[in-house]
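Only a single protein chain was left out; the remaining protein chains are all shown in position.
Now for chain A:
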Amino acid sequence: MEISDGKIDRREFFAIIVILIASKFTDLTATIILRTGRTAAWILPIISFIVIILPFLATLALLKRFKKKNFIEIIYAIAGKYLGFVIAISLFFILLSATAINLRNYADAVSTMFYPNTPVAFFILLGAVVSYFIANRGLEGIGRTASLLLPCFAISLLLLIVLTWQHFQDSYLFPLLGPGVVALLKDGLVYSTIFADIIVMAVLFPFVKDYRSYRTASIRGLIVSAFLVSLFLLIYIIVFDFHPATVVNHPFHQLNRRAQLGPFITNVEAIFFFFWILAKTLRFAIYFYVMAIILGYSLTLKEFEPLILPLAGLTAMLSLIPENIVEGTLDFRDNFLLQRSWLYFITVPIVLWFISKWREKSKDESL
């Protein structure tokens, strides 16, 4: 057995990215996109993917240029102490509010669909505690868990597709362009934040084995995630029809409920529920760890790992604030987070890249 060096390899990083991003179709992100895209909701992730390519490539270029530094350190190196702090800490706050809302969604889904009498706070707490334990194991622990979980999760998704096949009605996809090409392009741009995680992952760069692994894993991870999100949005439309799909609270779980094997084996949703919980918990663990890194490096602290526990607690407490998912997700997350922060994620990497390119050029010229 080789001695671990505290770094994760390509496979583990790929698994982390896919679980992080692809699991977005299992929660209210799907509802948000279905409400805007309607019959063409499955096209939106494709447009968002195209939009995020440029900032993503800019991030990769920055990482390659600066070699061992992570994204926060790069921000500081290029933007200086004060502006760098502003940019880095805003990233932290965006992530903190996103994770808190996500945790609330998760708790709501479990409470609504499976355990109606149990208080939502219980699931928030439970989710935060378990995710903390995973995050505490360090990135290696997270990476190994992710690479173990990913194939199981993928098989359960495949099984889900097979078992709900009989409910597919392809005529529900029509009219194909839904709200129209212009609306789709605009929404695809605005909702590109669903893939913004791929840029946030740049904070993990020093922990990945080498640049090549990082690059291959993130490119493949992004493509696979975009495909999965688009595929499942398509499935939601062809199973539910666009209007019920926008009204149904938790489309992934409703889809699970329709999975049936013959006339007698119904209610197999427990299997999918199990893998979904594992994926979600892992996702929060990754978020806690990444938030700790961002906060730690933003404040230029010596260690960031002790930050995980207080951040988990803070996230849990913030999750309790919204009154219900309408206020929390459809209002706050949709209107504020998702629709406004796209500007941040698209411009920051590109602007930073330009600045660093310009500085290098002027450095070359001055030599």
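A few remarks follow.
In this text, a contact is a pair of C-beta atoms (placed from the backbone, for glycine too) under 8 Å apart; a residue touches a chain by one contact, two chains touch by 3 or more; residues count from 1.
Rule of thumb we're sticking to: contacts and distances are computed from a predicted model.
Choosing from "Cysteine desulfuration protein SufE", "Germination protein, Ger(X)C family", "NADH-quinone oxidoreductase subunit N" or "Cytochrome c biogenesis protein ResB", the protein name stored in UniProt for the chain missing from the display reads "Germination protein, Ger(X)C family".
Only one residue in the set A:Lys7, A:Arg35, A:Arg65 or A:Arg258 touches the chain that does not appear here, and it is A:Arg258. Taking the complete complex into account, A:Gln169 is the one of A:Gln169, A:Thr216, A:Asn324 or A:Thr347 that touches the chain left out. The missing chain lies against chain A, touching residues 38-39, 112-119, 122, 126, 169, 171-172, 174-180, 240-244, 247, 257-258, 260, 266-267.
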